[in-house]
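Each remark here refers to the structure printed beneath this line.
With one protein chain removed, the remaining protein chains of the complex are shown where they sit.
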Amino acid sequence: MRELGAASDDLAPGAELMEGASTVLGLPTDRRREALARMGRPLVLELFAAMARLRAFDERAVILQRQGVIGTYPTYFGEEAVQAGSVLALEDRDWLFPTYRQNSVVVLRGCPPEVPLLLWRGNPAGWHDVQALHTAPVCVPVATNYPHAVGAAWGSRLLGAASVALAYGGDGSTSEGDFHEACNLAAVARAPVIFLVTNNQWAISTPLRLQTRVERIADKASAYGMPGVRVDGFDVFACHLAVSEAAARARRGDGPTLVEAVGYRLGPHGTADEPSLYRDPESARRWNAWEPIGRAGNALVDAGLASADELAKLGADAAAEMREAGDRLQDFPVPSLEEVAAHVYRDTPWTLGAERLREPTFGEEV
Amino acid sequence: MRELGAASDDLAPGAELMEGASTVLGLPTDRRREALARMGRPLVLELFAAMARLRAFDERAVILQRQGVIGTYPTYFGEEAVQAGSVLALEDRDWLFPTYRQNSVVVLRGCPPEVPLLLWRGNPAGWHDVQALHTAPVCVPVATNYPHAVGAAWGSRLLGAASVALAYGGDGSTSEGDFHEACNLAAVARAPVIFLVTNNQWAISTPLRLQTRVERIADKASAYGMPGVRVDGFDVFACHLAVSEAAARARRGDGPTLVEAVGYRLGPHGTADEPSLYRDPESARRWNAWEPIGRAGNALVDAGLASADELAKLGADAAAEMREAGDRLQDFPVPSLEEVAAHVYRDTPWTLGAERLREPTFGEEV
Amino acid sequence: MSTKVTMVEAVGRALGQVLEEDPRAILLGEDIGVNGGVFRATAGLQERFGPDRVVDTPLSEAGFVGAAIGMCLVGLHPIVEIQFDAFVYPAFEQLASHAGRFRWRTNGAYGLPLVIRIPYGGGTKAPELHSDSPETLFSHTPGLRVVAPSDPLSAGEMLVAAAACGDPVIYMEPKRLYRRGRAEVPDRFLALSLDRAQVVRPGADVAILAHGAMVEVALEAAEQLAAEGASARVVDLRSLYPLDRDTLLRTATEVGRVVVVHEAPRHSGLAAEVAAILQEEVADHLLAPVLRVTGMDMPFPLFQLEDQALPSAARVVSAARATLEY
Partner (left out) sequence: MSTKVTMVEAVGRALGQVLEEDPRAILLGEDIGVNGGVFRATAGLQERFGPDRVVDTPLSEAGFVGAAIGMCLVGLHPIVEIQFDAFVYPAFEQLASHAGRFRWRTNGAYGLPLVIRIPYGGGTKAPELHSDSPETLFSHTPGLRVVAPSDPLSAGEMLVAAAACGDPVIYMEPKRLYRRGRAEVPDRFLALSLDRAQVVRPGADVAILAHGAMVEVALEAAEQLAAEGASARVVDLRSLYPLDRDTLLRTATEVGRVVVVHEAPRHSGLAAEVAAILQEEVADHLLAPVLRVTGMDMPFPLFQLEDQALPSAARVVSAARATLEY
């Protein structure tokens, strides 16, 4: 975590890009303090703590990957604000549809952190309890989770449940047909869904300008007749407010919202990726100044809502929690292939019966 | 064809819908006469003649379907203006990507009309010469032709050929992912492509309001950073001008354009469809007043660019041409399955060899 | 009480029954509302159950199949209509990467009670891409069940069973049979076992295995064979994944000669799987190799050639004869 101190108002690299994005941390000092005070100490601390846990999870995962305890891992360093801000803006009855990049948001819903770590370890114990957590399994094929969220939102409205669904995605995901079909369907059905696009400006090595010709992903909302809002993705408070508003809108029956959280992918695409092959490392270094945890911490201290020590302790506690979770990974047995095969259908067909999974042989008489 | 007379300026049902759509026929009388004169007699007559041929083809096809000479047929009654206006706005080197709804535009490129009729007769002789006509085969799966047009346009730019590609589609097609992916790709690649969406307000039984929440399909262009224009789809002159402009833009290197041609599906979706099941017949009757051939004819006579007799003769000639084409359909032999099987690959694999297509039997010794 | 209905009417009645008995059932698809579907399978259902339960979707197969998956998560039981066979292709990713994997992703805890209805197959003189038989794509895709009825009664019973199954079912409707005659059906369909094949004609000399519209062709062939003095057993496979292994093995063991018929292309089609299983498991009982009468390895031809391309009773008879003379 960056050293905490006075919040700085001149955050160079993103300034232009963030123009028009709603912000709390980017407000002039007085208004910022006021805004934070209005949110209240419990919430702002909860947001900070959630970010600290996400960060600690991510850092631990990267270490575990280097140690060979888990496999390839998509780090989300820098995206803690979007994730914490959005999860905490929703209620437990609301549904989350994360991608690989939001692979630990379930932890903020009460899931033990070893579960998502186990997923990257390639152990089926890594599948979390979808119904208990109202969180879909981590989605790997880009953009395919958007329609799921639409269906969940629309369906819960039909059932009179007033649950909201939120789907995560990246700038790159907006080029896929599923993004389009989901947005259109949501708008037509007035589904209470939030499309939260983290515009980190990269899809692996592909920069935003090769992904789309529009500069603001939020502008794509107009094609569907739904509102599009832009928020500073490195500002957990702003993200929380933006998603809260979108959720309120959805609950009021006013339909979907596209939220673009602007930021920058500070790390590699994943542990197997080497960004120096395709982008200037200087750029990530400069964007680091916007890194959400340091920024939020500075602002909280400055606003007198927390002490630096208190925040440091949240970070340390989170680090300990995640280290311990990592230490427990080896305890989880790998289920047998037979067990996994029995999890594909409610009534397992003969083709997945235990005898089929072992030695190939000729049939017995019938 | 409607009786020709003085052009009427009060065309009720579409008036609101057409608001903002570029028009020639909707101009006040003086300006309309002026605009038509500027286009010049040869062009306006050519446009009229093209519409007359398309109409005659369509009417003949419907008759042939009733007679059982061809199978299910998707009539395009009322869409002659969009089709004739667009084909004539392009050069022969430009590529067309028609759907089932533009199934006879090849005829305007010089293809004998029996060819597209044979397609609906289920005879492979119905496949036209794609390279000679620079027209892709009629595309059946909705929206899948958009990416093809992007590739053709982009590819021809890469080859230095300056050809433009135009893809047709309907209002419903804009809900498909392929529309989105194609528009986005075209804009990023600055491909010289025109997406010409005929908004006839129906996708089979699905009205526009269940298809999308935006009222104007042209507005969808902004999501891609490309211009979207709206044109009166029952006005062949306006369609010609809009597509000409889009083509000029493309040729200048300024990339793609989305053109929305607004109209109304005056007929059924196809010969197997029964619109009275899902829409008020009155509505189609009222829109009939906008029917493009009568409207264009009235305007030409009014502007002194053609006589009613001359136009009637164009219609009669076209009807004769298409009747004769229909009469020739029975002359075309159906190729054998073996011949068709030899058309799947350049080097026909054994799996499609003549012996495989006949009696099933056991192998010979090798 | 019972009534005589066509297959498409049986489908409609089964859908009505499901909507009536299961308040969480919902129908989604293109033009299924006021229009009642392009085949009229859902005729009258929107009027009866309202536009929230019989939903006209925008033209976006991936989108509404994906949405149906999401609906399952919150407790709905969606039944999706794909307008024609080839138009399921845009939804393939949603089916392969999600529908078939969802229960597995919850370690068996939660399945998707999802039915995808696909009118499929040739023989209706339809335009290109309206006559495909894509069932193998789904039977080769883990996590899905694939079934096909062959008459009004099996259509109703299997559809009701599919809706109750708790896992995604690809329900292939042989559209060429939609209006091919009427048959008695009960007022209320019983949800029969989804994965049982059915012997639809007894016989001892050769067995003809088929599904969907090919069952009729098989029966016709059996009739012709009977005239020649050969008794053909006809088995309606019904469940294409999983196959009914017991019935397959019993049939092959008892009869010894097997012909498998399907409209889909031959290479790696269902008949290949049946042949592979039979030679693997009961080779010693086979009196002749399993023969396949299938669609060709080419795009389904334009309709003037479809009768040549589709398996015909004549082709089935000559295959049966070949196995009899082997």
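Should a chain be cited, it is by its letter among A, B and C, assigned in written order, with residues numbered from 1 in that chain.
Criterion: contacts are C-beta pairs under 8 Å (C-beta built on N, C-alpha and C of every residue); 3 or more make two chains touch, one makes a residue touch a chain.
These numbers come from a predicted model, not from an experiment.
Peer 1: Determine which of the presented chains are touched by the chain that is not presented, and list them.
Peer 2: A, B, C
Peer 1: Looking beyond the chains shown, say which of B:Pro98, B:Gly122, B:Gly151 or B:Pro275 touches the absent one.
Peer 2: Of the candidates B:Pro98, B:Gly122, B:Gly151 or B:Pro275, B:Gly151 is in touch with the missing chain.
Peer 1: Using the touch definition from the top, which of B:Ala182, B:Ala246 or B:Ile293 touches the missing chain?
Peer 2: Of the listed residues, the one touching the omitted chain is B:Ala182.
Peer 1: Go through chain C and note every residue touching the omitted chain.
Peer 2: 62, 86, 89-90, 92-93, 96-97, 100-101, 104, 128-129, 136-137, 139-143, 241-243, 264-265, 267-273, 275-276, 279-281, 283, 288-292, 296-299
Peer 1: So that we can see where the missing chain sits, which residues of chain A does it touch?
Peer 2: Against the missing chain, chain A presents residues 71-72, 100, 119-124, 126, 140-143, 172-173, 175-178, 203-206, 210-212, 272-273, 277-278, 334-337, 340-341, 344, 349, 351-352, 356-357, 359-362.
Peer 1: Give me the chain B residues in contact with the hidden chain, please.
Peer 2: 95, 97, 124-125, 127, 129-131, 136-137, 140-141, 144, 146-156, 158-159, 161, 163, 165, 177-178, 180-182, 184-185, 188, 340, 342-346, 349-351, 362-366
Keep this in mind: only the chains that are shown with their structure count from here on.
Peer 1: Average the CA atoms of each chain to get its centre, and name the chain whose centre is farthest from that of chain C.
Peer 2: Computed centres place A farthest from chain C.
Peer 1: Counting in whole Å, what is the centre-to-centre distance of chain A and chain B, each centre being its mean C-alpha position?
Peer 2: Result: the chain centres lie 45 Å from each other.
Peer 1: State, to the nearest whole Å, the distance from the C-alpha centre of chain A to the C-alpha centre of chain C.
Peer 2: Centre separation, chain A to chain C: 40 Å.
Peer 1: Round to the nearest whole Å and give the separation of the Cα centres of chain B and chain C.
Peer 2: Their C-alpha centroids are separated by 36 Å.
Peer 1: Specify, in ascending order, the residues of chain B that touch 2 or more different other chains.
Peer 2: 175-178, 210-212
Peer 1: Going by the contact rule already set, what residues in chain C reach two or more other chains?
Peer 2: Within chain C, the residues that touch at least two other chains are 58, 60, 62-63, 90.
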